[in-house]
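Notes follow once the structure below has been shown.
Not every chain is included here, but those present sit where they belong.
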């Protein structure tokens, strides 16, 4: 199998106009915690550069719909952080201005991964995805991408509550975890509950995850799983105490792969590690997204959009090079897939299918290639 | 227009068998906060009676997937509360047992609103709803129900983020608020944000809510709305300060109709009144659901399921009589509508349509009839 090739990043040439004559960006201090100056600049998913004290500085850890805050560093340098509104503190210096073309010292570099020679070419294949789109090539690229990321990247998987409902899908994802293709999982209380119900009682919402049969009094099963974990005090103790050795959560724990469970108003229980406060959950999720080079979202509108909101189109690697972040949305509903695609990143891709088949295909593809 | 007629409730006759010989329900004390005894009984959406000290006691404020806790009252009486797992305290006396037929002192009265003479009749029209279901009668009944509830009930409306995207839908719902058909609203940060963006800047996510045109730099609009509200410190101050006199939130504030905004990991901002902790949000939501006689959920899977989980099929009125609670789920996706219908209550109804048309039809129907 051909190795995956990342596209090169073409940084703006700041030695040219309009960058040289551009003014410094306007900075305004926050006067009330959590409130930005009215003409704040909002960050996009693209690399954004700000002219501060005569030098163009990249906001390295980007996040859409946050504001750029200029922070002087002990070493005399300047960093531009991307800060959520709720984290703004009195005195923070916020970049203000709503242009993107350097005329106010703000430059949004939307086409950095396109060869400057070829940027004029139109790409006729950028369009909505549907059940009738041909996805063969997307699968082939994804096999190659995941093999690449296993060595060089950080793959964050985002999954909805029903992901654990099917026997083969659970097995396939566990195979990916054991294979080293999973660096972090973002999900909610329900995903973990259904998975642990499956490990503990072989059902999901009371239905056998292989035979589809509803077991007697099965509507107790997810509550029993939750109650038992709460009794043990932690998922790890529960797995040990009940001698559980299968399922997604078990394999995450076994492989020491971190997972963040964000709470929601739908939750029963909740399980002990769930974040009841959604903004703390966002911070925990973002701690992984800050490292992510590929994000794959499956069968969840809520978590997909939440993660999509905080995933930039690029990543600054430790050696200073800049690479693309790949973002996949896999869902059976065109509505969800295209909602994400509207964020407009070239590197955002949608696959319209049942996630059970998707993950089974991915596991088989990685095995065979 | 014919007046809406509630169905009568037929309580079990506890002077008969099997109730007389049934044992008292088994009670077990909680030994760890937030953890139920392993054989706890879980509450359903139906009226449930528990035999305590020889008397059958109804759990009056019911909620699915909670546990019944027996509490002795100062007046010597006994109450059965329905308590979420996370609210259990050491020493709470939990009813244990998983039968429903009185044999363990637990009786689930699933058909209380059917005439005992007629319970054997099969109801051929209980079935899945689809885009091809005929909904004329549902509309007619809903007009009558809402007129009835305006005088006698408490109507809780639950709405998804996109509800405020359309000009006519907003107007129609404001008309319902002014008309006295809305007792509480349950929603999230996004619904309120989009609505306030509409009031403040006439757009939703930057698109004009009437002309559908994208305005320049419109992607700033929802952030500007949020930031401005945070600046004022409260929605009420924002509405006053910006002289806003239209929109859903404005009409709720004007009519002093309470609304609960539950947070989610998707949230920008958030707006000041949003509950960041989802379990506190659940408690706030349930404070309204405890009073609800009709619940209407529109275009939100998250809030609909959250509310559905906490809505019982019956309500004990102040005069002690028991009536049905009507629960509607209105959504364009059969998947969402039927997911709710699976909770199995006769009084749960689904309408498969675009909620814009639904609410415009409801407002017109209430006006014309």
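Letters A and B mark the chains in the order given here, with residues in each chain numbered from 1 onward.
We adopt the following convention: a residue touches a chain if its C-beta (ideal position, glycine included) is under 8 Å from a C-beta of that chain, and two chains touch if they have at least 3 such contacts.
Note that this is a predicted model, so its numbers are computed, not measured.
Here 2 copies are displayed; the structure file describes the full homo-oligomeric complex as 4 copies.
We take it that only the chains that are shown with their structure count from here on.
In terms of their C-alpha centroids, the spacing between subunit A and subunit B amounts to 32 Å.
Put simply, subunit A touches subunit B in their complex at residues 32, 34-36, 38, 40, 42, 65, 85-86, 98, 217, 219-220, 223-224, 226-228, 230-231, 262-270, 276-282, 285, 301-303, 305-306, 309, 333.
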